[in-house]
Structures are given as structure tokens and as C-alpha cells.
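Here the complex is missing a single protein chain, while all its other protein chains stay put.
A, B and C are the chain letters, set down in written order, and residue numbers restart from 1 in every chain.
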Amino acid sequence: MARMMKAAVFVEANRIVLDEKPIPEVGPLDALIRITTTTICGTDVHILKGEYPVARGLTIGHEPVGVIERLGSAVEGYQEGQRVIAGAITPSGYSAACLCGCSSQDGPRTKHGFKPMGGWRFGNTIDGSQAEYLLVPDAMTNLAPIPDALSDEQVLMCPDIMSTGFSGAESGRVRIGDAVAVFAQGPIGLCATAGARLMGASLIIGVEAVPARMEIARKMGADHVVDFSKGDPVAEILRLTDGRGVDVAIEALGRQETFEAALRVLRPGGTLSSLGVYSTDLKIPLDAFTAGLGDHKIVTTLCPGGKERMRRLMDVIASGRLDARAMVTHRFKLDQIEAAYELFANQRDGVLKVAITP
Amino acid sequence: MARMMKAAVFVEANRIVLDEKPIPEVGPLDALIRITTTTICGTDVHILKGEYPVARGLTIGHEPVGVIERLGSAVEGYQEGQRVIAGAITPSGYSAACLCGCSSQDGPRTKHGFKPMGGWRFGNTIDGSQAEYLLVPDAMTNLAPIPDALSDEQVLMCPDIMSTGFSGAESGRVRIGDAVAVFAQGPIGLCATAGARLMGASLIIGVEAVPARMEIARKMGADHVVDFSKGDPVAEILRLTDGRGVDVAIEALGRQETFEAALRVLRPGGTLSSLGVYSTDLKIPLDAFTAGLGDHKIVTTLCPGGKERMRRLMDVIASGRLDARAMVTHRFKLDQIEAAYELFANQRDGVLKVAITP
Amino acid sequence: MARMMKAAVFVEANRIVLDEKPIPEVGPLDALIRITTTTICGTDVHILKGEYPVARGLTIGHEPVGVIERLGSAVEGYQEGQRVIAGAITPSGYSAACLCGCSSQDGPRTKHGFKPMGGWRFGNTIDGSQAEYLLVPDAMTNLAPIPDALSDEQVLMCPDIMSTGFSGAESGRVRIGDAVAVFAQGPIGLCATAGARLMGASLIIGVEAVPARMEIARKMGADHVVDFSKGDPVAEILRLTDGRGVDVAIEALGRQETFEAALRVLRPGGTLSSLGVYSTDLKIPLDAFTAGLGDHKIVTTLCPGGKERMRRLMDVIASGRLDARAMVTHRFKLDQIEAAYELFANQRDGVLKVAITP
Partner (left out) sequence: MARMMKAAVFVEANRIVLDEKPIPEVGPLDALIRITTTTICGTDVHILKGEYPVARGLTIGHEPVGVIERLGSAVEGYQEGQRVIAGAITPSGYSAACLCGCSSQDGPRTKHGFKPMGGWRFGNTIDGSQAEYLLVPDAMTNLAPIPDALSDEQVLMCPDIMSTGFSGAESGRVRIGDAVAVFAQGPIGLCATAGARLMGASLIIGVEAVPARMEIARKMGADHVVDFSKGDPVAEILRLTDGRGVDVAIEALGRQETFEAALRVLRPGGTLSSLGVYSTDLKIPLDAFTAGLGDHKIVTTLCPGGKERMRRLMDVIASGRLDARAMVTHRFKLDQIEAAYELFANQRDGVLKVAITP
């Protein structure tokens, strides 16, 4: 009889509960990870609220830190007992999407190898990380050993928050000397701010209204933080850039207002790098878009995954360039995950990210 | 007393008339060109209809072929009598926009060196080419000598149509083996089709409904031309790509329908390269945009200008890779320009482009 | 008892012989291919001559066309009986090298995931394709189904010649309107010429001295072919470019003379794209390199592999953009492979490429 484990399971809208499930079987390309730390993401809250549909009974969560418990028969290059992380996105490595540099849109089992968001499997199309054990598919593509010197909490932001946030700056092709605006300073926006700083922007303007987030934004690299509750952020950003606008504007909220404001603060020829998960159609105002003649670029990025990405992000942490622990504001046991959801979903008590340990 | 010349002048909505104006004075950085051939662009029709505002009395037109009549005192490297073209866009060369690779958004006289569409001066902010003479600003940046072997009509499409159309493929970063869809096969779309062909796309699908344009699209490089009047082009393009979608979709009309269809035919991670001049706000449908998580890129490009761009385009013509004369369907004298506008604005008689000679 | 097959085996310098070997066992990630057509590469001749060391007893060849005979237990997405090719380079898909876009330097079993030339396995570190059967590792990353309409000979150049040759133009970032020189018009150089043409170069200059190759170079896209036996090709290329030099020079031979000439014909800021396999140290002359201040780029590329690359190349063939059959000048049975080597190694009888069928 299968051994059982605890897992946070989606039951129906507004109900994620801690339940018992069998520990998964390990296929030839898989690895079974014993989770030592995980966390909750804004996307999980969308799932909780029923705004993003997943199968009833699915284990939620896509940010795993753990220890290799068992390796699939065809998996080489790892040892059981090794500490590892895997990205929120777990590309196969062998789909056409992966092989043309677009691994988050991975569709290994589709005819053409592409599937929208197909690389996002944990807590979306397969069981996720808010559990005692996690089955990692395509383990050789996805398992990244944790350097000994780093604690679980130090690398907990790598699988999603850092990878997504940094990609906002990377896809925006931030250059030395750029001016960058980052709309919203939640965990993703904070990492976008840090990413812009890491890539050499010389003026970074965060937009936020929650005082605690405004403060941490400065620590993560913002030169200015504009409080959008106290005036029009577009006007303020244009003032701070002396009328020129920014080279890159990063959207990290997923709303029409921020998308539109990001477009309006761009200099002609600038890039809007969008990270938000939208829930409505978007409008591109004709004037902000210069009728299509402004050499604007709008780029979107889904969290890059794969072990090499994770290796790089952990190297950034290990080098001391960024201390992502500052974002872990609360800690819970897996047994308390329902309380953790309650806190996180309601953004109570200044929560940024929670650490959950079995 | 100033010598006079004929020029097609905007008077008011729906009135462009041939008038007399003084031949312009030549400043130190300018060159005076005697126009030998020019043409009318779709943008000129927007001006004619009053949809795009320009100053009353402005000479229209931005596609000059001519002969150097007089050079400014600081201009070196050219001789009077030389046959030249200049791009529709005439960047200064010295603005911050130019120096950071964004020369169509040139703002040489603005505080920061950027101005939306600032590189477009002819027939927009200064007198244009539908006249006997044209003053070219920043001549050393903009005058491109015509190779002896090429006729006026052979290079007439370089200043705008080819430069803009090709840029649709270039900004879309078409690669060898890509599938590309081009929405609308007017002059710009035809050149986008030719550009995609030149860059190595292995499947090019044009979208059009006018039979003559469908036919020339095939000559310019389209493998298939989808007649949107006979069924949903999105479905047909997905069928032709076996469900995968295209790597790059080029919008060459400027309408919500084509913009949206271009987004819908993209594979995940694909690029929408937009050339159209829009006249309304645009909507990005949530589903077509995968809620912002599809790694989509939307890029817009304003016609690249400058003498080096013109040199490259003329080299393409000289090499025989493209015969742009196929697009010149009608010929008029400058004296007949009002009739030419009447024909072109109403798209009568299968007109693609007209050649106008003084 | 293992079933046996015929295979061309390296015995010692100057001896490749047809031998009998067991048909390989199929591991979980592998596929066994029944070879229907293969060919001999210049690299195989280096192996034959003992200039490039491989293990005694190794089956040679890295250009397979065949039919899936048996699939590994973990391989999904293919059917036995399907016609396929695999690239000369067979990346794993999951190494760090693959995941950072450098899949030809794949080191799946190395500590860091990189190994110089590690993606080249067939006929180098594992048995190759000059045999009745071939074991393809990491099959899901490497097997590319052949479109029904294409014959074996039509796709025979895809695994190496086209992939390598095109990459010379791709790594050189050839743009519309570029001038490109291609040094040597053997099979790789011919495909580099075709690649430069496909990417929009408006002036392509081949360098060659064998009349038959000069002729086919023109068919593949060269505007001029300079006969280096009749004068200094550097001087001639500078003459043809009116003193300016070329934007991209592609080296496709692997000699100091051609490497150096390629550098000397570059315009300042140009790119030397090197495809040759060198057998000596190279010298960069100080003057040709402008003492390091010429904004030169020297890029080298090892044949890109993987199924998505193969898919793109076959699409180019299917589209009719290139007819690679023109390069197949001779045909042999596998039983005659020693004669084929003799012909090919001595470049007799105008041979470009041979087709070998079991």
C-alpha cells in the first residue's frame, strides 16, 4: 500500500485544505523531492479564489526547496540526499519550444512542441510543492543543487519570484545608464527592481503605496519610490526624468491602470516589459501608443525555469549581490497552511512572502 | 525676389492643391534637391482627409528622388548635379535618439533629444517632396547617391515603402525557417512580404482580398495568400501551420481586426510586428494574450531613415533581389497631382503606387 | 545472440573498413534508426587520415537519414516506422550548456554541463551513421520527422552541411543589404553562400578555384566568384566593394590563409564568422586587426543540432528556397563505402557530396 503524505489541495473556490495523498510513484525521468521549505504565490491566491481554474484535488504550489528522496531509473548526475530546488516552470528540455529558446511555452506532448504556458506544470497541471513530497518531471532539466553555504530561506525566492522579477529587467534589455520604472513593489516588482539594479540602470523608480513595500523597494535598489496614492505617478515619473520618460517600464501588477501608466512613462522607442497576470482585456490608448509609430516594444515574460536558470539565481544570492530573505516576513508549518493562505490572501500584517516548512 | 516653384499644398480637409511657393533658402546643413520623381503615400491621404493634422500651407510628400541643386555651406561629400534620394524620415544624426539607435524618434531640438515620430519631417513638420524642389535638412545624414544603373522608378519605393515594409520583418527578427503572416498586401504589406522572404522565412502567408494585390503578393514572396473575404483568416493560418501558429505576424493595415488577428495567429512566444498607423485605441484580448503569460512580443516600427538605410535598400534593388517597379501602377505629371490624389485616395483602377514627375 | 549489422569502422590511420557489429541495444531515452541514406563529411576524412583521433573500432559518420526501428521505453511522441533525420550534433536538451543556448558544447555528464564540442557524439564519441543501424541518444531532443513530400536525398544535407553552412551566415548576423564574402565553396561554403542569400545579403562574393564549384556557387546565390588562383582575393574583394570591405566574411576551409584573408576583407566593425576546422595555431596579423581597435568580431560556430533545427532546415527545403540535391554528385551502396571514401578523400571526379544507401 502506498505511503501517504500531507498536501495542500484545491477543493473548490475559496477552499484549499490540507489533505492526505499517496506519495507519488517515480517514473524513469522523474525525481521525488522531500520538501523542506516552500511558499505561497499570488497565483495560488487566484487559484484559491477560483479565478484561475485547476483540477479539483490538485496539490497547489510551485516554489520547491527540498532534498532528493528518489531518482528515476533514467536520471543521471544527481544523488539521493542532495539539497535541490526546481523552478516554478519545469521545461522538458526537448520540446520544439525549449529548443528554440522559449521553454516556458513548452509543449512536449503537443504535436508542435508549443503550448501556451505549457512549462508551468507544478500546481497547475500536475501536483505542486505545498506538500511533504513533490514529483519533479524531467528531473535532469530541472533539479538544481543548492550550494552548501545557502539556507533554504536564502534560495526560496529563486524558483519564481526572483526568476520572474529579474526577467522583467532582462526582457526589457536594461542597459547601463537606463532609467527604469517598476509599477508595484510586491514580491515580483521588488525583484524586478533588484534586477534593474543588477543590470546597471542608473535611475530606478518604484511605484507603490504601501509604506512597508516602499521602504523595502529602496533596499532592493529603487532610487525613488513614487506613492501613487498621493498623485499621478505618470506625471511624477516624467518630472523625475526631466520630461524624457524611462527607457524601460516594468509592469508587475496585472492591471489596466498600471499597464497604461507604464506605456505613458516610456520615452519614444522605449520598452514596456510586462510581468503581470491580467484578468481583463487590455486597452492600448492611441495617444500613448503614438498611433503605432512610436517604436514602442511591449514584451511579456513567463517565469524562466530550468536548472541553469536556478543555478544563476543561486549564484547571485551566494555572491551577496541580493539578500532575498528580506522578503520572507512570516513562517508557518505545513500544518498551518490554511492560516498562511488566510494571511497571505488578505495581505494582512505586512506580509510579503511566507516560508512554509513541513 | 525669390524664384518660385510648384508644390502640392494642404489647404484644408479634402483640399490639397497645386500652388506656387518660393524655392527655399539653403541653410548651412541643408541641401536643395530638384525633384525628378516622387509619389503619394497612404499617410498623405490621411492628411488630405484631415485625419492627420498638418499646418495649412504645408507642402505634402515624403518620398523624394531628385538631383542636388545646391548644397549648404557646411555640407561636404556631395556634388551638385548628383542624383540622390532621401528617406521619408530624416534623422539629424546628432540627437540622443539617433545616438541610441532610435533615429526615427529624433528630437534634435528637444531638451532630451527624443520626440515621438520626430524624425518624420517631410510633409509633416517641414515642406515635403510633392514639389519641384525640396529642402533636405541635415543633408550629410540623409542624402544617398543613386547608383548610375538604377532609374528613378527603381528607387522610388526606397524612401518609405521598402524601408517600412522591410522593417516589419527586421523588427520581427525573422529567422531562417520561420513562418510569417503578413496582414494586408498594400504597398507596405507587399514590402513586408518581400522582407520576410529576403530574411529567410520558409512559409509566408499574406492576407488580402483584392485579387490584383493577392497576385502581386505571390510575386513578392508569399507562399500562400489567404482571402479574408472568404473565411476567417485566423483559422486558415492555423490550418496552414498545422495548428502551430506563426513565428512572426506583421500588421500592415492599422486596424483593430488585423492587430487582433495578428496576435491570434502567433505561436506562444511569437512576435507581432506592427507597421500600421492606427486611428483608434487598440484592444488586446485577454485570451489571445494568454493573460500576459505567453512570452508575446509586440513591436512597432516607424520607417527607418538616413542615407545608410537608403544605400542598403538601393543595393537590394541593384542586386536584382527585388523589383520594386512592379508596384508603380500609374504615372502622373506634377501638374496632374490633384487627379493622382483622387485616384489614389479612392484606390481606383487597381492602383498600388503612382509615380509623379514634374 | 545479438543480431548483426554492417558498419564502416575506423581501424587505424588510413583504414576505415566495412565490418560487422551487433545492432545496438536501445536504452530508455534512445531510438534505434534503420539508416536509409547517409553520407561522408570532410571531418570523416580527417578521421580516416588519423588527423582527428577517435577510438579504434568506432563506427564513423554523423549525417543520418532513416526510419525509426525501435524506441526507448521513456521515449514519447514518435512511432516506429516514421522517417526521421537527426542532426550531426545530438544535444541532450538538459545540460547547462543546452539550457543556456550553447547546445553544441553540451556536457550532460560533466560536472558543469559543458564540454568542448560535447554535442558532437555520432562518429566521434559514440557509433555513427555509416552503418545499417544507428542508436540516437536523447531521442526526444533529436529525432525530426521528415515531411512526406521530401526524399532522402533532399534532406541529406540538413544534419550537417546546411546546418553548419547556414550558421556561418546566422552567427555573422547577416542583414538585409549586407556584403558578404565566403572563403571556399566546398559543401559547407556553398551552404554558407546559400545562407547569406537567404538572410538578405545584397552582395555575396564566393572565393574558390575549382571551376565546378565556382559554377555551383553562383547557383547557390553568389553574385561573384573570385578565383583565388588568378590573383589576390583580398584585393579583388576590396575592388568589388569599392574599397569598403564586406560586412561579414565567412571562413569555410580551416586554413591560416583563408582566416587571414577573411579578416583583411572586413570593413571596420565587421564580423569574421569562422566555420573551418583548423589544424594549426592561427595568427591574427596586427594590421588586419587594427591593433585590437577595429571593433572586429570573430565568431566560431559548431554545427547546430536538435530536432527543431532540423525541422527548420527541412522546411527551407520543402519551401523550395534551396535545392540541396545539387550537391549530391555521386551515389554508393554501403558495401562500396571504402570506394566512396577513396573518391571523396581525394576529391576526384568533381565530387561534392556522396549519397550512401544500405
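In the analysis below, a contact is a pair of C-beta atoms (placed from the backbone, for glycine too) under 8 Å apart; a residue touches a chain by one contact, two chains touch by 3 or more.
What you see is a predicted model; the values in this text were computed from it and never measured.
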**Request:** Indicate each shown chain that the hidden chain touches within the full complex.
**Result:** A, B, C
**Hidden partner chain, touching residue among B:V67, B:I126 or B:M140** = B:M140
**Options C:N14, C:S151 or C:S279, residue touching the unrepresented chain** = C:S279
**Asked** Can you list where chain A touches the absent chain?
**Response** 166, 170, 175-178, 195, 198-200, 202-203, 223, 311-313, 315-316, 318-319, 321
**Complete:** Contacts from chain B to the absent chain lie at residues 27-29, 73-74, 76-77, 92-94, 96, 98-101, 103, 108-109, 113, 138, 140-141, 306-309, 311
**Fill in**
Hidden partner sits against chain C at residues 97, 100, 102, 104-105, 107, 111-112, 114-118, 120, 242-245, 254, 267-269, 274-286, 289-302
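Everything below uses one rule, namely that only the chains that are shown with their structure count from here on.
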**Request:** Have a look at which chains touch which and call the overall pattern line, ring, star, complete or other.
**Result:** complete
**Message:** Given that chain A and chain C are copies of one sequence and touch, is their interface built from the same residue numbers on both sides (over half shared) or different ones?
**Reply:** same
**Prompt:** In whole angstrom, what separates the CA-based centres of chain A and chain C?
**Reply:** 40
**Message:** Where in chain C do residues touch two or more of the other chains?
**Reply:** 311
